[in-house]
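Structure, as structure tokens:
The complex is shown incomplete by one protein chain, all other protein chains being positioned as in the whole.
Right, chain A next:
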Amino acid sequence: METAIDVSGLVKTFGRTRALDGLDLTVRTGEVHGFLGPNGSGKSTTIRVLLGLLRADAGAVRLLGGDPWRDAVALHRRLAYVPGDVTLWPNLSGGEVIDLLGRLRGGLDPKRRAELLESFELDPRKKGRTYSKGNRQKVGLVAALASDVELLILDEPTSGLDPLMEEVFQHWVRRARQDGRTVLLSSHILAEVEALCDRVTIIRAGRTVESGTLGDLRHLHRTAIDAEVTAPLDGLADLPGVHDLRVEGQRVRFDVDTASLDAALRRLTELGVRSLVSTPPTLEELFLRHYETASSSDAASSSGVARPETADRS
């Protein structure tokens, strides 16, 4: 089986809100796939459709070769899920929850369970109501990572973890990939995505805006150039693919599309280069470009997506 998850044209509406609007997502078997997008862009909704909890209104969804709505139970035995906000039963201990979820999935590896508890420094004897946010996430992570499953679906799993635990988490995700598991990782933490993900999909307002390896994505974007030249500046502004040209005496700064990089550098060397700094696009820039557009134009359509933490318990 080549692809673990194959989603195309997925649509999901809640009343008048169109939470997913023709979303595409392909996750290959054995890869760690980053799933990114601003708050309310539909990541959790997509994951719930993949889990057969929400029923798709339109589009094709295949998960591990099956239909997530029809074959939910059979598929669930082959995957483990960690929600973005793990809530625990107040009167069950963490260890009990880990074992219960493991058993409901069809058993977990006791040796790995012990290893995970040790490396996450989690006391499994505490009752659910006494765990902090980070420790609740750890309970969910231990339960999922100790299970013998093909696919891990992690929805912002490290929210509330400290940097040390973030390292531990990354170690275990790498180990899961070495064991041949597939991981779908929804995340906001760029360092985490950069460190772990083979490929990423970025969504906005329920639609896929970009998908590919981080290298691919960088390739689509501009490199920043900061140079000092000897000859008077001439002929750069006319080149295709050069943007935001700023000239201060001998100093010249501009952004250039990857496709036009070669031509722009040739022109610079003709002018005589005294110094040159070229900065490849950072992941932050990739994100911010998508996120900023999202918050300005799609704020209205991205509200109303079901999230557990909005439940009012008063």
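Basically, a contact is a pair of C-beta atoms (placed from the backbone, for glycine too) under 8 Å apart; a residue touches a chain by one contact, two chains touch by 3 or more; residues count from 1.
FYI, contacts and distances are computed from a predicted model.
J.: Absent chain per UniProt: "ABC-2 type transport system permease protein", "Fumarate reductase subunit C", "Oligopeptide/dipeptide ABC transporter, ATPase subunit" or "Cytochrome bc1 complex cytochrome b subunit"?
T.: "ABC-2 type transport system permease protein"
J.: Looking at the full complex, which residue from A:101, A:202 or A:286 touches the chain that isn't shown here?
T.: Once the missing chain is taken into account, the touching residue is A:101.
J.: Sort through A:31, A:85 or A:192 and give me the one touching the missing partner chain.
T.: A:85
J.: Decide which residue listed in A:11, A:53, A:209 or A:247 touches the omitted chain of the complex.
T.: Going through A:11, A:53, A:209 or A:247 one by one, A:53 is the residue touching the chain not shown.
J.: One chain is left out of this view; which of A:18, A:33, A:76 or A:138 touches it in the full complex?
T.: Checking the options A:18, A:33, A:76 or A:138, the one contacting the hidden chain is A:76.
J.: If you put the missing chain back, which residues of chain A would it touch?
T.: Considering the whole complex, chain A reaches the absent chain at 48, 51, 53-55, 72-74, 76-77, 79, 81, 83, 85-87, 89-101, 103-106, 124-127, 129-130, 140, 306-311, 313-314.
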